[in-house]
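For this depiction, one protein chain was excluded, whereas all remaining protein chains were kept in their positions.
We call the chains A, B and C, going by the order they appear; numbering starts again at 1 in every chain.
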């Protein structure tokens, strides 16, 4: 894998399109055990970021930095800082890179996980986006020797498994934790949005490899 | 008619008994076109007055003055001042009288009407207690030559007719006047309580004549 | 089932007054012999005109919350939505009397009028001079040519403030009465109700506002308004209320007004500001300047959802009296 790191602003637009398309679904999931605004929060931030990157010739890092700025600056709640830091740290991991190779993606994913964990202190099993992100990042690292396409596919599969694992979990963080046992049996909205993002990212990168 | 004006405190107790017995009915009537507290207001005041006159050797005037004091002092709303003034002015009309004769009753009733009209400025047809009181007082005056028993009976009959006339009236005063046309078709609570009082008073006096 | 904080409904007024005096003991005290009279700790002031008001309960912080320095000296407290007794008005008048007479400033309700009349008769025997002003700021309650039939609503608060300030200047009874009369004459109020209130002793709403509708011109006890119509957006309601209260105000551009926007008990505080945002814009469009705005639960109706808007036209005298320092529980202050 070796993607020229330019004209990649569209990747953020592609992430945004997926999030916006799933706005209602994300809010419905959050409504079951949270306050029902996850779709609105996410769609607002991602759509604004898509507007800003539109028509610009950007590196992936620069595009992700814009997405981060919008999330941190304009979206409150928990998602602003959590996804804001995630994309900011991803952007920083790509700094100075002319090509996006497997090592770059690996560094970027590891930075994403470290950023979200530093900000939110969640661990696997708390029923949050970390349940998607952590196994996904680990899967990519484990399979990076198999080539970009395969490693990305493994990442997506791990993200999906992680997302689905939240059904059986009791929320220990965030608004859903108020419900205790009653939070079991439902998907976590953040785990779902994180899986959508990772899947879209994998798709965007894979598509450009062809 | 010539009733010794002593040991008549019981008359107020008899009025109170009738009012207390009709508490729920008076409130229900007031509830239809007013605020539903007429029975409670009246029963509270009359019961307290009955307590105060109990076991005392009082003239009718003194007993009515106590009733008036309780109503004016302890019952707010419109009933405190309206009935308060009515009984106060009745008491004043009896001042210095050793016997309760037809002239005394006539003076007492005329004072009652004048007092309520001075305080509340209601006229016949406004759908208030005046619709009971005014024709009752007039009937007594008209028939006083026929003797106490007959005049009191005429007064009661006129009070009942006056009370029932309120069914066809639209309220022009008090809370019920808010309803305009919607107040037609219902008895006025104050007209009913006033009829109860006049009827009980006639009964108490007639009984003592025998 | 009422979802409310109540003990025996018959005790609610006594408990309210007791809790109020406990909470605001630095400013007010209970009358020593009448538990339905609340008196300012600054009262009586020898040689000064006393200011008294009173009315039914269920409108908290009105009436008792306006007892304080430079506002009301003593207040008579009635049952829920029912006039105080003549005795209570009389005791309030006696407590407020500093030898220069007492101005009783109250709302235009039959019971209050009669009980004040009786109380005045009682204290006259004791040589206390009483002057009265009857508030009639609610424009929806009767046409302009029958203004003496209009009820008093939240404009009373501004009347008390002006009357209390005038009394604090050392004015005579006639001057205090004139200032309070001028204040209420300068006020126009209108209310809108979105959901009815429930009297503790009754346990179910004492009138109906169908969901999806609102009652424009509603009174402070749920008295029917001018019209029932479909519930509209806050901005439309604000525009409508402003029209209703401004129609009788003939103010030149550049004139100043005071605005009081009170919730009726169960209206979320933020929505009062949503309405105020639009109301002030509407006043600005008319070229008017808001000299002072009061937004909050100043004059309520138990748990009614709704608001009352009062606009008071100001001249130099009213402005000066309005701005005079004062302190009362309902006005807060640290």
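We take it that a residue touches a chain if its C-beta (ideal position, glycine included) is under 8 Å from a C-beta of that chain, and two chains touch if they have at least 3 such contacts.
Here the structure is a predicted model, which is why all the values come from computation and not from measurement.
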item	value
Where the missing chain makes contact, among the chains that are shown	A, C
From C:52, C:194 or C:218, residue that would touch the chain that is not displayed	C:194
Option from A:51, A:74, A:95 or A:150 whose C-beta touches the chain left out	A:74
Residues from chain A at the interface with the omitted partner, ascending	35-37, 40-41, 72-78, 80-82, 84-85, 119-120, 173-174, 178-179
Residues from chain C at the interface with the omitted partner, ascending	1, 3-7, 12, 15-20, 22-24, 57-58, 60-61, 70, 194-195, 209, 211-212, 214, 231, 233-235, 237, 265-278, 280, 290, 293, 295-297, 300, 302-303, 305, 307, 325-327, 330-334
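By definition in this document, only the chains that are shown with their structure count from here on.
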item	value
Any chain in contact with chain A as well as chain B	none
Rounded Å distance between chain A and chain B, as computed from the means of their C-alpha atoms	82
Chain centre separation in whole Å, for chain C relative to chain B (CA means)	34
Centre-to-centre distance between chain C and chain A (centres being mean Cα positions), rounded to whole Å	57
